[in-house]
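Take a look at this one; I'll ask things after.
Missing here is one protein chain; the remaining ones are kept as they sit in the complex.
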Amino acid sequence: MTEQALALRATGVRMEYRDPATRERLTAIERMDIEIPEGEFVSIVGPSGCGKSTFLKIVNGLLPATEGEIEIKHSKGGSDHAMVFQDSSLFPWYSVQRNVAYGLACRGVKRKEAFARALPFIKLVGLEGFESKYPYQLSGGMQQRANLARALTVDPELLLMDEPFAALDAQTRELMQVELIRIWSEAQKTVLFITHQIDEAIFLSDRVIVMSARPGRILADITIELPRPRDLDIKRTPRFVEYEEQIWRLISKQLSVGPEAAA
Amino acid sequence: MTTASPALRPVRNERDRKHRSPLQRWYRNHEAWVLGASGVIGFLLLWELGSRSGVVDQFFFSKPTDIASAAVREVQLARFWNDVKVSVWEFVTGYTLAVITAIPLGLIIGWYRRLSYMIDPWLNLFNSLPRIALIPLLVLWVGLGVESKIAVVFLGAFFSIIIPTVQGVRTVDRRLLDVAKSFGASQRLTFTSVVGPATVPFITTGLRLGIGRALIGVIVGEIYAQTSGLGVLIVRANENIQPDRMFFGVLIFTFSGILGVAALRRVEHYFDRWRPVSEER
Partner (left out) sequence: MAAQTTTSGLAPSEQQAKRRHPQPPRMRRSIKNEPLVFGIIGFVVVLIAWEAAIDLGMARASLLSSPTRIWSAAVTDFGNGALWPHIATSLLEWTVGFALAIVVGIPLGLILGTFRRIGMIVDPLLSALYATPTVALVPLIILLFGIGIGAKFAVVFLEALVTLTVSTITGVKSADPRHLETARSFGASRWLAFTSVTLPSSVPFIVTGLRIGAGRALVGVIVAEFIAANVGIGFYISLNGNLLNASRVMLGVLLVGAFGVFVGIVIGRIQRYFDRWRPAIR
């Protein structure tokens, strides 16, 4: 229907986990169908345990889905996709620069070249001067910047982010949101972003996908028609608050009558 | 508002050091060192004086000055240096063989979960059994010579190293493995970038334990099959009631152990640069 090229299409993705000891099956995701056009910023929100991380892992190729198909735009120069993990996923034994260059090393780029190519991204996320520091010498926010830079260096078509700011305090979090928007508009990436914060999802995204409680499926796919560029003040505008309330109502209904609550 | 109340007492602040003299401050900063040194000196003095006054039986326990002069005598003997050479050779060969086999094997076994389950019972059995109990068997297989001692040193160190290595691989942080996988790291790169570094502290622990076990292997091997070496020196000195020589022999092992562990700490330190420095010390 749309003229625009797609970066990701998920059709009929279903996921069951099986307990190796008891052989019990647990349906984490009932069905997910998503299409993301190139360059779009899409967030997924939903109650805890509804299968958001699971879905991202499937897209990332870390987990095979039980059913369904994932199609991802093939990148010509860089990687198809890269993941920004939650906190403490930097290699503690590598310097910032070596961590950021890691994705390139995985693709067989020589150490020296990889280090050189990592530099602009270190600069982009504002970590200049910290290249040779070890992760423990960085603050939580700085670690997440390094994490982001690591994903960006491989020039992915699709950037996957699983609650990247969950471990940060509220202020650092807002700063990082602004930073992420800046980096996103500079780097021109398609982003699939997972969060628990409704305001974060609205602030960042072109579209917010709301998931049901487990077993997860899509409840709503809301297009955020807020003008860009956005700054933090937008969070206080009536339209923003309206979106917030709309999404909150969807999720809170899940919380009270969801299968989790019944059990 | 600010009138003193009899119910209020000043809070004593233990960290308040302002009114200390420089000497006191120096002592504060070097307390462990000063007390440790005085402990050692006191011990040696007590031993010496006790021996001289007859409280401690010289016949069995000698005294520090005698041990020192025995040391001076020994180091001038060719036989002593031959003993040293034999013991060092046994230790170095056995230990090196253990290191170069146990680390790669441990990494492989730890990586393949089911393989590690299969080998676990054997590792557990050999780890629970004093390897020196195998000496008679080793002597049966390779004779009384240096080979049987190398073998027991090897076995002593091998299991001490392989068990923590396997343990280390098995406990590698899943998230970091996910990171490597998601960036499409090759198996080799996953090993060198995740499994290796994460396992290093376990390996160094094993190496440290292994030194002690290997030294025990040298001594017991030499005591069991008395051909030559420092263990033989100890037994002979003991049989001839030369406690000064015997203690000298024992002290050589003490210092080897201390030196070996200190050297390993260096290695450990090098590999642990990325770890936050702990506050103490």
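Letters A and B mark the chains in the order given here, with residues in each chain numbered from 1 onward.
In the analysis below, contacts are C-beta pairs under 8 Å (C-beta built on N, C-alpha and C of every residue); 3 or more make two chains touch, one makes a residue touch a chain.
Just so we're clear, the structure is a prediction, and the values are computed from it rather than from any experiment.
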| message | Out of B:Val75, B:Leu129 or B:Ala263, which residue would touch the omitted chain in the full complex? | response | B:Leu129
| request: Touching the hidden chain in the full complex, which residues of chain B are there? Just list them. | output: 31-32, 35-40, 42-43, 60, 113-114, 117-122, 124-130, 132-137, 139-141, 171, 212, 215-216, 219-220, 223-224, 231, 234-235, 238-239, 241, 243, 246, 249-250, 253-255, 257-258, 261
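Keep this in mind: only the chains that are shown with their structure count from here on.
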| remark: Per the C-alpha centroid definition, the whole-Å distance linking chain A and chain B comes out as 48
| message | Under the definition above, what is the set of chain B residues touching chain A in their complex? | response | 175-176, 178-186, 189, 193-194, 197-198, 273-276
| query | If you look only at chain A, which of its residues touch chain B in the complex? | reply | 57, 60-62, 79, 82-83, 85-86, 88-89, 91-94, 102-103, 105-107, 134-137, 154
